[in-house]
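Moving on, here comes subunit A:
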Amino acid sequence: MKRKRLIVQLLLILALVGVSVALFVIGKGHQLLIDNKRATIDGKRVEAYEWVNVYLDGATKPIELEEDDRQMGKVSGPWHNIRIEILENEKVVKTYERRFTVGLANSFILSIQKMVAEKDDWLTPR
Partner candidate 1 sequence: MKTTKKTSYKHFLIAYAVPIMFITLSIFTIPLSGFSPEYLIQEMIIRLARNSFLVLALLIPIIAGMGLNFGMVLGAMAGQIGLILITDWNIVGIPGMVLAMIISIPLSTFLGWIAGHILNRAKGREMVTSYILGFFVNGIYQFIVLYMMGKAIPIGNPALVLSRGYGIRNAINLEGIRQTLDNLILLKIGKVQIPVATFILISAFCLFIIWFRKTKLGQDMRAVGQDMEVAEAAGIPVNRTRIISMIISTVLAGFGQIIFLQNIGTLNTYNSHDQTGMYSIAALLIGGATVSHATIPNIFLGVVLFHLMFVTSPMAGKNLIGSAMLGEYFRLFISYGIIAISLVLYAWRRQKEKERARMDLRGNT
Partner candidate 2 sequence: MSWIQSFVKQAGLPRVIIGLFLLSLFVAAPFVGVSVTSSINDVLVRFGMNAVMVLAMVPMVQSGCGLNFGLPLGIIAGLLGATLSLELGVVGILGFFVAVGISIPFSIVFGYFYGQLLNRVKGDEMVIATYVGFSSVAFMNILWLVLPYRNPTMVWGFSGEGLRTTISVEGYWLSALNDFLSFQLGTHIKVPTGMFLFFAFLCFLIWAFFHTKTGTAMTAVGSNPEFARASGVNVDRSRTQSVILSTVLGGIGILVYEQSFGFIQLYNGPFYMAFPAVASILLGGASVHKATLLNVIIGTILFQGIVTMTPSVINSMIQTDMSEVIRIIATNGMILYALTRKSVVKS
């Protein structure tokens, strides 16, 4: 009887620890420093876009980036979705969307130019 109780208690504590770990991962906040800056990709120079709207995790209001701009976005948890609109003369000319995951680092640098070029190092921990 006593032993059964002990096992139940241990299991409960383990479950609590498990929940804590899950909460840690789900709730972990990340900073994304989003760059719309000139970049060198495979030896080629890629210019910054005139204007970019960034929607993180289905947000309705975009983060707006001018040419050579850096803005901060905040997300929490491991799984995310990013959608960008590239604008020229106030008209959307291209949109990209992609899913991504982040680890447990606090902040990342996200290069829109590298994302459009589909390079692996578009998102790097800082």
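By our rule, a residue touches a chain if its C-beta (ideal position, glycine included) is under 8 Å from a C-beta of that chain, and two chains touch if they have at least 3 such contacts; residues count from 1.
Per the selection procedure, all candidates are chains of the complex that A comes from, given by their letters.
Since this is a predicted model, take the numbers as computed values, not measurements.
S.K.: Tell me which of 1 or 2 touches subunit A in this complex.
M.R.: Here subunit A touches candidate 1.
S.K.: How about subunit A: which of its residues touch candidate 1 in the complex?
M.R.: 16, 19-20, 23-24, 26-30, 74, 76-77, 106
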